[in-house]
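Omission of a single protein chain aside, the complex is shown with its protein chains in their original locations.
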Amino acid sequence: MEAIIQIRCSLFARYAELAGCDSITVDVPEGATVEAAVAAVRERMPNGEQLPDRPMVAVNLEHAMPGTKLRQGDELALLPPLAGG
Amino acid sequence: MEAIIQIRCSLFARYAELAGCDSITVDVPEGATVEAAVAAVRERMPNGEQLPDRPMVAVNLEHAMPGTKLRQGDELALLPPLAGG
Amino acid sequence: MTFLGRDPIDIADLAARVSDPGHGGTAIFVGTVRRSPDDGPVVAIDYSGYEEMAESELVQILGQTQERWPGARVALQHRLGRIVVGEASVAVAVSTPHRAQAFEACRYVVEELKKRVPIWKKELMEDGQTRWSDDGDREEAAK
Partner (left out) sequence: MTFLGRDPIDIADLAARVSDPGHGGTAIFVGTVRRSPDDGPVVAIDYSGYEEMAESELVQILGQTQERWPGARVALQHRLGRIVVGEASVAVAVSTPHRAQAFEACRYVVEELKKRVPIWKKELMEDGQTRWSDDGDREEAAK
């Protein structure tokens, strides 16, 4: 049987405002991709349908690709378009 | 008869040190070029033979070419290689 | 070392932090909250960040800068919280032996920061409305 892991996904700025919260935890199969976890977040999060198709993502404080695989304990984050400076 | 004009030539930095003075006045024919005035300065000024062949020159606070013609009252200056900044 | 803070940015302090007797050129960039003529009456911007990641990205950017311009000294400060029009939100100082590298390295740090560091801006308008600024860099875009 496939192991299930919990992934905590942090939300920032306009995404946090959209969801009305700072983080969402989703259950995904071990080894699921970032893309699959984002799909789970989109489904679970209030107003998740308003997220862009492919939001910018970080895993463990690093920018990550949709194909990156996730393990138990990884920290996911959805990043709205950056606007620093 | 050709009119003679007095041209005061200011010296700076290493040229002032070379000459032991800050300025030299030379007599040149009216309409003489910068080049001719510089030749007169070179001849008159202590250690003038150590000036470069074509020192950088200013006339009336502007960079000037060797062919620029001089009139009474013009302020000539010999500028060592610039090193501002 | 921390690059993020809430206090006003002190440019002279930043310059002093990269001072080096072997370095002749220091380039400094200061980004300031501006009131754009085309975008309505912004009075301030609230800056927020994914702070842990922003610090980590900045450490990387500074490391890459020092790889590319060996010996360069870099100092950087990015302010978070509410910043009113005319005040600095970010400043980067780079010193190198010669000036060309200082300009290039400073520009590099600023461009990388814009590209990679997770910081966001919420604009506060004169009428009390707010707006997320993520359609480009309002207060100082690249073009």
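Note that the chains are named A, B and C in the order they appear, and that numbering of residues resets to 1 at the start of each chain.
In this text, contacts are C-beta pairs under 8 Å (C-beta built on N, C-alpha and C of every residue); 3 or more make two chains touch, one makes a residue touch a chain.
All values reported here derive from a predicted model rather than from experimental measurement.
Trainee: Name every displayed chain that the left-out chain is in contact with.
Mentor: Among the chains that are shown, those touched by the missing chain are B, C.
Trainee: Pick from C:S19, C:Q64 or C:Q129: which residue touches the chain that isn't shown?
Mentor: C:S19
Trainee: Which is it among C:R17, C:R82 or C:R99 that touches the chain not included here?
Mentor: For the chain that is not drawn, the touching residue is C:R99.
Trainee: Identify the residues of chain B touching the omitted chain, counting contacts across the whole complex.
Mentor: 10, 12-14, 17, 58, 61-63, 77, 79-85
Trainee: For the chain that got dropped from the picture, name the residues of chain C it touches.
Mentor: 10-12, 15, 19-37, 85-86, 95, 97-100, 102-103, 106-107, 110, 137-143
Keep this in mind: only the chains that are shown with their structure count from here on.
Trainee: Quick check: which two chains are joined by the most contacting C-beta pairs?
Mentor: A-C
Trainee: Please compute the C-alpha centroid of chain B, do the same for chain C, then give the distance between them in whole Å.
Mentor: Centre separation, chain B to chain C: 49 Å.
Trainee: From the C-alpha centre of chain A to that of chain C, how far is it in Å?
Mentor: Chain A and chain C have C-alpha centres separated by 27 Å.
Trainee: Scan chain B for residues touching two or more other chains and write them down.
Mentor: Counting only residues that touch two or more other chains, chain B contributes none.
Trainee: Residues touching two or more other chains, restricted to chain C: which are they?
Mentor: Correct list: empty.
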